[in-house]
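Excluded from the complex is one protein chain; the other protein chains are retained at their positions.
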Amino acid sequence: MVKFINEDTQVLVQGITGIQGRFHTKLMLEYGTKIVAGVTPGRGEQEVDGIPVYDTIAEAQEKHALDASIIFVPAPYALDASLEAIEARLDPVAVITEGIPVRDSIDILARAGLGDTTIVGPNTPGLIKPGMSKLGIMPAQVFREGSVGIVSRSGTLFYEIAAQITRVGLGQSTCIGIGGDPIVGLDFIDVLQWFEENNETEIIALIGEIGGDAEERAAEFIGQGGLTKPVAAYIAGRAAVPGKRMGHAGAIIQGSAGTAQSKIEALEKAGVVVGERPGDVARILMRMT
Amino acid sequence: MVKFINEDTQVLVQGITGIQGRFHTKLMLEYGTKIVAGVTPGRGEQEVDGIPVYDTIAEAQEKHALDASIIFVPAPYALDASLEAIEARLDPVAVITEGIPVRDSIDILARAGLGDTTIVGPNTPGLIKPGMSKLGIMPAQVFREGSVGIVSRSGTLFYEIAAQITRVGLGQSTCIGIGGDPIVGLDFIDVLQWFEENNETEIIALIGEIGGDAEERAAEFIGQGGLTKPVAAYIAGRAAVPGKRMGHAGAIIQGSAGTAQSKIEALEKAGVVVGERPGDVARILMRMT
Amino acid sequence: MKLLEYQAKQIFGKFGIPTPRSYIVESSKEAEDSANKLGGSAAIKAQLPVGGRGKAGGILFANTPSEAAEAASSLLGSKMKDLEIRKVLIEEKLDIEDELYLGVVVDRRNKSYVVLASSEGGVDIEEVAVKTPEKIVRHVVDPLHGLRSYHALWIAKQLGYSGRKMSALADIVGKLYKVAVEMDAELTEINPLAEIADGFMAADARLNIDNNALFRHRDLAETFQWSESLELSEREQEAGELGLTYVELDGNIGVIGNGAGLTMATIDTVTLHGGKPANFLDLGGGASPKRIESGVSFVLSDPRVSALFVNVLGGITRCDDTARGIIEARRRAPLEKPIVVRMMGTNEEEGKKLLEEAGIDTLDTMEDAAERVVALVGGS
Partner (left out) sequence: MKLLEYQAKQIFGKFGIPTPRSYIVESSKEAEDSANKLGGSAAIKAQLPVGGRGKAGGILFANTPSEAAEAASSLLGSKMKDLEIRKVLIEEKLDIEDELYLGVVVDRRNKSYVVLASSEGGVDIEEVAVKTPEKIVRHVVDPLHGLRSYHALWIAKQLGYSGRKMSALADIVGKLYKVAVEMDAELTEINPLAEIADGFMAADARLNIDNNALFRHRDLAETFQWSESLELSEREQEAGELGLTYVELDGNIGVIGNGAGLTMATIDTVTLHGGKPANFLDLGGGASPKRIESGVSFVLSDPRVSALFVNVLGGITRCDDTARGIIEARRRAPLEKPIVVRMMGTNEEEGKKLLEEAGIDTLDTMEDAAERVVALVGGS
């Protein structure tokens, strides 16, 4: 099951000395995330925003009790960084890095499965519990405490819809980006299961997009009674062209598979209300409360 | 913990169509082992001694409920044969094959560990419960039901000492060859632990040889109270030449490590009575009863 | 990246998969020589990264070298699905007993590779999957163990083979999996895999490589250029050189967003309001004014574009930076194309103020902005 961070979770930042790593370490610290150490091979003994940097997690663990990790290292090094986090038994591990080869993602997830580590991503904005902490790169200002659980494959579209939910006065319990790659760790069903059991979540927003069948599987799960809380959804890519990758590595219609239409139909069949436009989601949720 | 075969255990023979496989299938059947299927890739749909042969274990499992396996396939194919048995969740798996590369043995054992499969060997004569069943290549006539547990790295020396134990009238409860390779699955300590808990075993014969430190580790285990039943031992290779491999891949004195003297001293320190000659073991055991 | 048949076959060959003898040529003279070397008769195959070449007339057969020359000459320079045929493969004719399908693809659901095999080869496997799914053998690979010999044998057995042919087929299955993993393939396929008297042979070959893994396959850099030049439009190639994530569409409204999902949603919303997007352009996360300017200039320079819709959600990307990028692009290329901007988030007020001062429309919601831009180009 998905573990989440709270105010006590001690977080490691892998790739902390890079531009992205530095930038988001600062923002996460500002939000209240308890970042205690960073790792960048070859950059040990430095500091970033007052956070000590180590060459390996093993060294960081000699000094700190680490719980979770967030990874910003460049794609060619993300495989080893992820395995290092898995071996160090950190959980969850949010892999922000974009552009990781699919073969490496397959490898990461198989090994994560051995030790029951939850991998969020790759190519994810991470996760946030508004008002408490974030392990991710989402802009904090669009979120507010509330009762809507959001799960999304996309990043900015997720913030867009979160902002609208906030604007209509609902707020969010927990928001998780599962990542835009074809192969990701935590998936829709895992998150929906978690929302079902999570007392703070009353209604759910599901934000999908073209490519693969993750939304269809989520619909199947919902349709079979796996989730009893009401869901509003939006699927991006109705106007996408088959065979063309729409930005995300996973966002591609292959042959007749992975179209927005197929996903919308499956979700609607499972009782999910699917909005035509992103703005519809907040409106639908309002009606549900 | 070591699982053992009994009269109900359904056994698979891998490499059943080879010379060794055919020969020992016949002998095991004669002894009462319940062999139900054989596998040799490319030789499916044949029969050996009335036993049906399949190309893969998956096919054999469609027709039979398999429990344990014994492997006779040539060394270059032993890695995949072992992994196939592990994946099919057979247990125990006795790997008779000699000459398997160490790298492959390492791989086999690591993967066996994932699913808790007991690998006996490689390069082992297997195991026998006298009067009931055998999963191995030992000559049945030297064994007799009794109360001595035998564990040995060697093959023929093991039979020699078993024969003498039988001749003095003691007989054996369970006998296990752990194999003469540097890297083996089931080891001395595993077997000693099992003997400690096994009600049928009253006294134990441990047959070691030069190379590595398996006997020293067994001595440590015994010395720390892991085993309370009395042990008689014999270590082959007192007169061996350092740096020369004495037949077994594992029987080599490297530098000052792995000498018979070191093993004998360690065992004696742990309270084990070590015989000077193979024939001493049965005599020592007689005094222990 | 999609490799061409001949490139895929060269790689398959390196991994020990049997392929027919063949020569890659660019002229009818070479075609004739090659057919000669093959003993006279040959198959002449257009090299293009498109499916259904056979049906489209891209595969011809010749019984003599001169027939081969003629066939090559008819293909070379002609167009198929809008692509020009620049190379043809001259290949020995096989005495085919049966045609199979063999493929290794990424399995999103199982988070691994899956081997697909079928006794129905030479046809579209998706059709087989729909019409006779029972004729497809599937084996999901456990990534911790890989595809082992016994898995490959099981697959070959399921296709109905035994003995020597089973072993030969299993060997190819194992090697194709090795190609998939070692080459970082998104898809690797032999269709048809020809059954011949003494075994099997890859009569066709497909190999699509994960662009994200190209850092492990630097020797394919040149192939990548060529492959991009075949698959992408000229504007798409230019955008690639500028480092922009760009897909050409066939409308007249330029669309720029930040983030793939948001940009897709923007396109959907424009379409919903009756507009026709001319492109998809994702600025990505944390775009700088420079990058924004470059994207805006690129879209404005498209003669098909009559109006531009920029939709930015300010998070890491700042709205004031976005405004500055847009203004700078407009300054440098003072075209009379209207721009509609919708921005929200970090430094929103400052950004809006800058745009207003520059006389550029800003709206608060994606829907309103979409409606406005559609109205500007004359509505639906």
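Things worth noting here:
Per-chain residue numbering starts at 1, and chain names A, B and C are given in the order in which the chains are listed.
Operating definition for what follows: a residue touches a chain if its C-beta (ideal position, glycine included) is under 8 Å from a C-beta of that chain, and two chains touch if they have at least 3 such contacts.
Note that the structure is a prediction, hence the values are computed from the model and not measured.
For the chain that does not appear, the touching partners among the shown chains are A, B. Along subunit B, the points of touch with the absent chain fall at residues 20, 23, 75-76, 99-107, 109-111, 114, 137-139, 141-142, 152-160, 163, 180, 182-183, 207, 209-210, 212-214, 217, 234, 236-241, 244-251, 255-256, 260, 276-279. Interface residues of subunit A facing the missing partner chain: 41-42, 44-45, 55-59, 77, 80-81, 83-84, 87, 111, 114.
We take it that only the chains that are shown with their structure count from here on.
The touch graph of these protein chains is an open line. In this assembly, the C-alpha centroid of subunit A lies 27 Å from the C-alpha centroid of subunit C. If each chain is reduced to the centroid of its CA atoms, subunit B and subunit C end up 55 Å from each other. Looking at subunit B, residues 114 sit in touch with two or more other chains.
In subunit C, 142, 144 are the positions where the chain touches two or more neighbouring chains simultaneously.
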